[in-house]
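Yeah, one chain of the complex is gone here, protein chain that is, but the others are all in their spots.
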Amino acid sequence: MNKNKAKGWLYLLPAIAFLGVFMVYPLIDVVVYAFEEGFNFASQTYKGVGWYNFSYVLHDPYFLQAVKNTFILVIITVPLSTGLALLISLGLNSIKPLKNLFQTVYFLPYVTNTLAVGLVFMILFKKTAYTDGLVNLIINWFGAESIDWIDGPYWAKMFVMCFYTIWVVMPFKILILTSALASVNQDYYKAAKIDGTSKSRIFFRITLPMISPMIFYLVITGFIGAFKAYSDEVAIFGTDLNVAGMNTIVGYVYDMLYGDSGGYPSYASAAALILFLIVLTITVINLMVSRKNVHY
Amino acid sequence: MTTQNLQIPQDDLKKVEKRARGKRVTGKTLTYFSLSVWAVLVLFPFYWMLLTSIKSYSAYNAEYTPRFWTDAPTLANYQAAFTAVPLAKYFLNTLIFTVATTALMLVVVTLAAFAFSRLEFKGKNLVFTMFLALMMIPNELVIITNFVTITNWGMRNTFWGLILPSVTSIFYIYLLKENFESIPDELYKAAKVDGTSDFKYLTKVMIPISAPTLVTVVILKVIECWNSYVWPRLITDDANYYLVSNGIQEIREHGFGRQNIPAMMAAVVVISVPLIILFLIFHKKIMAGVSRGGTKG
Partner (left out) sequence: MKKLIYLFLALVLAAGMLAGCHGTLETTAAPTEAPATQEGGESAESGETKESQEIPDVNGFAIPDSFDTSRKIELVFWLKNDSNSAQVAIYEKAMADFSTLYPNVSFKVRKYTDYGEIYNDVITNIATNTTPNVCITYPDHIATYLTGTGTMVRLDELMADEKYGLGGSELRFDSPHAAEIVPQFLGEGVLQGHQYALPFMRSTEAAYINKTQVEALGYELPDVLTWDFIWEVSEAAMAKNADGTFKLNGQKVMIPFIYKSTDNMMIQMLKQLDAGYSTHDGKILLFNDTTASLLKEIAQHAMTRSFSTFKISSYPGNYLNAGQCVFAIDSTAGATWMGHDAHNQDIPKDQMVDFEIAVRPVPQFDPENPKMISQGPSVCIFNKSDPQEVLASWLFAQFLLTNDVQIAYSRTEGYVPVTLKAQNSAEYQEYLSRSGEDNDAYYSVKIDAAKLLLENVDDTFVTPVFNGSASLRNAAGTLVEQAVKNGYRKKDTDDAFITQLYSDTIALYHLDKSAVVDPDAQETQAPGSESRESAEPAQPGTESSQGKTSEPLPQTAKALLYCVAIAWVGIAVVWLVRKIKERR
């Protein structure tokens, strides 16, 4: 037993070493900053120790706006993208010809530089005085009116954001799910066919449980990733997210770090800890649900 | 008499078969249609990127309404991508960075995933949950502290400074752990009976079985390193250590009063090509998935 204990830690050592220096240490720094009130980065001074930072952040309407945006983004994109990825993977699994072609095409977004792709999306959706943008052109073909996607009503901006986010995360999810589906032991299917089980029963009783670990992996990492959304927003709306009303929590953190008056790591850290708390809560819930529903 | 009995069911059978086939055909058509719709949605922005990269600088800036085609395609942007900026050198740097980081990552991640999935030790669940918790920290936060750390270690403008913070990704530890856990216990027990050490089991049994997932992880990490931008930009200000992502930004700013988007797109296309080729090569392996057939036979 003792040998085993030490061995486990030994195997973990390299990971712990790297994480310790490059993740845990910064995290502790963050916690320290969060309690040093009003720490100004340029002058490296602070006012005292206490809860002021958290209070400041929670009173800031732009932080709350960012929280709202992030939550909406998460709630919409994670289930949708996972469900859509599942559907597409099932579809891919059921066809033989052209399967490779489709898989390669679907993986393209992952390979390309996100800055460039974001720029393209912005161009496609942006409405200027000269042109309504490609997407609006298509909408016009169908007879509807153009919508100002980048600068217009909140729901339009949210739609663009969700669409882009889903578009970006799909390749990875499709990859994981097709791989998971392919790894299900075909014997189970054969047995079910012989028994004459219906397709939906096969899906719910065999397929789904078999790939449930992967689905939960995607859900958990999907939530975590969606809460950290920021660079995608910048790619489409530019760096002035607060004015566009589309800031996310991480965006707020980043703005605070580099604020115009020298940067406030303290407020940024307080906001980050609040984010951490939220994500931790949701992940723990996810883990508990998964323990019940995941089959190995 | 028996033949008569058989005939009626045959007609029915044909009808049932026909209906079933009809269902299958509509099902298949629907599937192909939906897959194609998504494929178009995915492909269109890339078409746009390619299109932009062959438009000339002045033509692109002059068109106020986006055009689906260009009358005068040009390869000048591709030329500019390599001449205005030492893109070839950046390629080399990125290659070094990617190979080193991926290699290190493989070692670290495999060991950690093995520990979590196979070995029993006190506090395992707690540590794993903490690892997961660390995954929730956004990059933007740790970056400043890491910047200070790396500067204090004097690793600005070095490859080590680029590599070390990028090595570990809990994301992949988690993925690999899930994968390892799906390998049946019987294999492990059998190996133990044979007297194999844990390490041997890891290298001789688990890694080969999990090869597809490992390949997936490698490719994902390669892509991540290839497109890595924020950290290299912060750490390096010596052009000898710039990566391709930095090169893209440089090209973008190499305009004549405004951003040079066509050249930027050309650079992006050039940079993405190696990754696409890599994906095509290892595609089959990735799609093979984990074989559960370890205990069969």
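The chains carry the letters A and B, assigned in the order they are written, with residues numbered from 1 in each.
The working rule: a contact is a pair of C-beta atoms (placed from the backbone, for glycine too) under 8 Å apart; a residue touches a chain by one contact, two chains touch by 3 or more.
It should be emphasised that the depicted structure is a prediction, and the values quoted were computed from it without experimental measurement.
K.L.:
Among B:Asp12, B:Glu120, B:Glu186 or B:Asp238, which residue is in contact with the omitted chain in the full complex?
P.N.:
B:Asp238
K.L.:
Where the complex has a chain not shown, which of B:Lys14, B:Lys122, B:Lys192 or B:Lys284 is the residue touching it?
P.N.:
The single option touching the absent chain is B:Lys122.
K.L.:
Where the complex has a chain not shown, which of A:Ile75, A:Ile95, A:Ala144 or A:Leu277 is the residue touching it?
P.N.:
Counting the whole complex, the residue in contact with the absent chain is A:Leu277.
K.L.:
Extract the touching residues of chain A with respect to the undisplayed chain.
P.N.:
These residues of chain A touch the chain that is not shown: 24-25, 28-29, 31-33, 36-48, 52, 55-56, 58-62, 64, 67-68, 128-130, 151, 239, 242-243, 258-263, 274, 277-278, 281-282, 284-285, 288.
K.L.:
Contact with the hidden chain only, please: which chain B residues?
P.N.:
With respect to the unshown chain, the touching residues of chain B are 61-64, 122-123, 144, 147-148, 151-152, 156, 234, 237-238, 250, 253-260.
Following the convention adopted for this analysis, only the chains that are shown with their structure count from here on.
K.L.:
Using Cα averages as centroids, what's the distance between chain A and chain B in whole Å?
P.N.:
Chain centroid spacing, chain A to chain B, equals 15 Å.
K.L.:
So in the complex, the part of chain B that touches chain A is made up of which residues?
P.N.:
For chain B paired with chain A, touching residues are 28, 31-32, 34-35, 38-39, 41-43, 45-46, 48-49, 52, 64-66, 107-109, 111-112, 114-116, 119-122, 124, 127, 129, 131-142, 144-146, 149, 164-165, 167-168, 170-171, 173-175, 178, 181-182, 198, 212-213, 216, 220, 223, 227, 229, 245, 248-249, 261, 264-265, 268, 271-272, 275-276, 279-280, 283, 286-293.
K.L.:
Residue numbers of chain A touching chain B in their complex, please.
P.N.:
4-5, 7-9, 11-12, 14-15, 18-19, 21-27, 29-30, 87-88, 91-92, 94-95, 98, 100, 102-117, 119-121, 123-124, 128, 130-131, 133-134, 167, 170, 172, 175-176, 178-185, 213-214, 217, 220-221, 224, 227-228, 230, 250, 253-254, 257, 265, 268-269, 272, 275-276, 279-280, 283-284, 287, 296
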